[in-house]
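All protein chains but one are shown at their positions in the complex.
A and B label the chains in the order they appear, each numbered from 1.
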Amino acid sequence: MKQFITEGENLPAWAAPISHAVVVDNTCYLSGQLAIGRDGNYVPGTAQEEARHAFQNVAHVLEASGFTLQDMVFVDIAFIDLADLPQVNALFAELFPAGCRPARTIYQAGRLPYDALIKVGGTAVRTARPQA
Amino acid sequence: MKQFITEGENLPAWAAPISHAVVVDNTCYLSGQLAIGRDGNYVPGTAQEEARHAFQNVAHVLEASGFTLQDMVFVDIAFIDLADLPQVNALFAELFPAGCRPARTIYQAGRLPYDALIKVGGTAVRTARPQA
Partner (left out) sequence: MKQFITEGENLPAWAAPISHAVVVDNTCYLSGQLAIGRDGNYVPGTAQEEARHAFQNVAHVLEASGFTLQDMVFVDIAFIDLADLPQVNALFAELFPAGCRPARTIYQAGRLPYDALIKVGGTAVRTARPQA
């Protein structure tokens, strides 16, 4: 069974012809998220602010998919300036409790859509089906 | 059961010591594809032409693997110039019907093999086993 997640109460509106996420059984494949508001507009900020906003969007997409942030097993973060890593690490440590943090890959990209500073994507797996 | 897809009727020849795809049960892990012809030569074009060519290669690899483009759940596209995004979005909308489009992540890379403009990769999952 596949579910294509394209809309939801808190999901950022976007024009791109893609799904926010695709769920196959207990795995959720996520589109990369930026600091985009629910109105589809980019909200520029510091790298940590943008990372927090992007992770909020990831969390909203996961919720719409029947998952939570704690189900993430792999996180992919693109930076425009890798010097922002310490701030993003601090956020990461806050979002994910020690001992059950996802694997992660990071790199500095040349440019991101909307000239955003941070992009966050990845994969989540739930180990038990949600009660709802 | 794992299948390593290294050759097939329409697959681009390439010298790299990798598989075009690896199939594990119902999941197909794809190598990144460029605008490379069956003879292994790079075919330069506009970003949309290269994207179309790269997606054709992805489709051929999926076919050789027992999958179709419609099985893609996650697509990863690297651009040399992210200004080409609208053209690639138009292609994406053409290739994937609304409501069952894959999740996607995009970014601008510094350079791609053969100095290609576009690279397309990702993951496909079939929800029913093929009859063959």
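Please note the rule applied: contacts are C-beta pairs under 8 Å (C-beta built on N, C-alpha and C of every residue); 3 or more make two chains touch, one makes a residue touch a chain.
Since the structure is predicted, the reported quantities are computational estimates derived from the model, not experimental observations.
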For the chain that's not shown, point to the residue among A:N10, A:T46, A:T68 or A:T105 touching it. A:T105
Option from B:A21, B:V88 or B:A103 whose C-beta touches the chain left out: B:A21
Touching residues of chain A against the unshown chain: what are they? 73-75, 82, 85, 89, 92-93, 96, 98-110, 123, 125, 127
Chain B residues touching the omitted chain (full complex): 1-2, 4, 6, 16-22, 24, 29-32, 76, 78, 109-113, 119, 121
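Operating definition for what follows: only the chains that are shown with their structure count from here on.
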Per the C-alpha centroid definition, the whole-Å distance linking chain A and chain B comes out as 23
